[in-house]
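Let me begin by handing over the structure; questions about it come next.
One chain of protein is taken out of this complex; the other chains stay put.
And then chain A:
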Amino acid sequence: MGKITLRNVVKRFGDAEVIPPLDLDIENGEFVVFVGPSGCGKSTLLRLIAGLEDTSDGVISIDGLDATDTPPAKRGLAMVFQSYALYPHMTVRKNIAFPLKMAGLSPEAAAKKVEAAAKVLNLTAYLDRKPGQLSGGQRQRVAIGRAIVREPKAFLFDEPLSNLDAALRVNMRLEISELHQTLKTTMVYVTHDQVEAMTMADKIVVLNAGRIEQVGSPLTLYNRPANLFVAGFIGSPKMNFVTGAEAEAHGAPTIGIRPEHIDLSAQNGDWQGKVGVSEHLGSDTFLHVHVPEVGVVTVRAGGEVAARHGDTVWLTLQADRIHRFGPDGKAL
């Protein structure tokens, strides 16, 4: 079981209110990702759930029990830190066994659990090494192993992949998703990378300046962003926003259109523009098109598009994919 509920949770550092009153439900077995720009309070929120920070106000309950003032160790949650926080003088085996030892488990029972966890994480060959002799990915797995053996109600991940190189990050992303499928335990994952959020989450919580902007499945956020912030944050490359006369023509003060929802043509279309920089990724080409009266519009085209700098192109918006936003930034 691992249902976490936050009710009116507030966090203040001195006079600064970093998290205004906030409500959130995390269901049992869910993979929830907190995503937002740096400084949006997502790590603080995770640390509040973990119990590493005191809540200034409000109630955090785990499995229906009020855990607001419960010390971290008693909450039954396990955390994987950004720096992995492995104990440098202990071997991998001792690192993974540490929480079991602290819980007073017999050495034999602990050894059995460590072996099992090491097998799941492909760490068996490294059990007698020290963290200093491991690569980044292996350290990450040890940190996860230390969390797994406790059989927690929920896992908390604090930007666990940000110290890895790009290729390894993709691998570990898959491994963590696999792990979630096998364990079916609640996972709360903090990241600033919207790609990680989109690929891993059952439910994404988009945070901005401590406030929850929108909660929903990845595709809900992609298809129906609640406001300009979510629309701009989710999706890569970023959604194009247009204001002024062109927007009014579509019946809203601001409209948004994703680069992949614009059709490119060499002959005719809604907007005429000149190609600026074009980024060739092989599978796709991102064109930055300068459209008079509108501005720079990013367009996603096929990999074979041969548009060059200075070429004139026509753009057509897919009418059913246009997002309309009111004057307050909320979606209409």
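Keep in mind that, in the parts below, contacts are C-beta pairs under 8 Å (C-beta built on N, C-alpha and C of every residue); 3 or more make two chains touch, one makes a residue touch a chain; residues count from 1.
Going forward, contacts and distances are computed from a predicted model.
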{"item": "Chain excluded from display, named as in UniProt, from \"Binding-protein-dependent transport systems inner membrane component\", \"L-lactate dehydrogenase complex protein LldF\", \"Acyl carrier protein\" or \"MoaD/ThiS family protein\"", "value": "\"Binding-protein-dependent transport systems inner membrane component\""}
{"item": "Of A:Met79, A:Ile176, A:Ala252 or A:Leu317, the residue in touch with the unshown chain", "value": "A:Met79"}
{"item": "Absent-chain contact - pick from A:Met1, A:Ala103 or A:Val296", "value": "A:Ala103"}
{"item": "Contact footprint on chain A, counting only the chain that is left out", "value": "50-52, 71-73, 77-79, 81-83, 85-87, 89-90, 98-99, 102-103, 146, 150"}
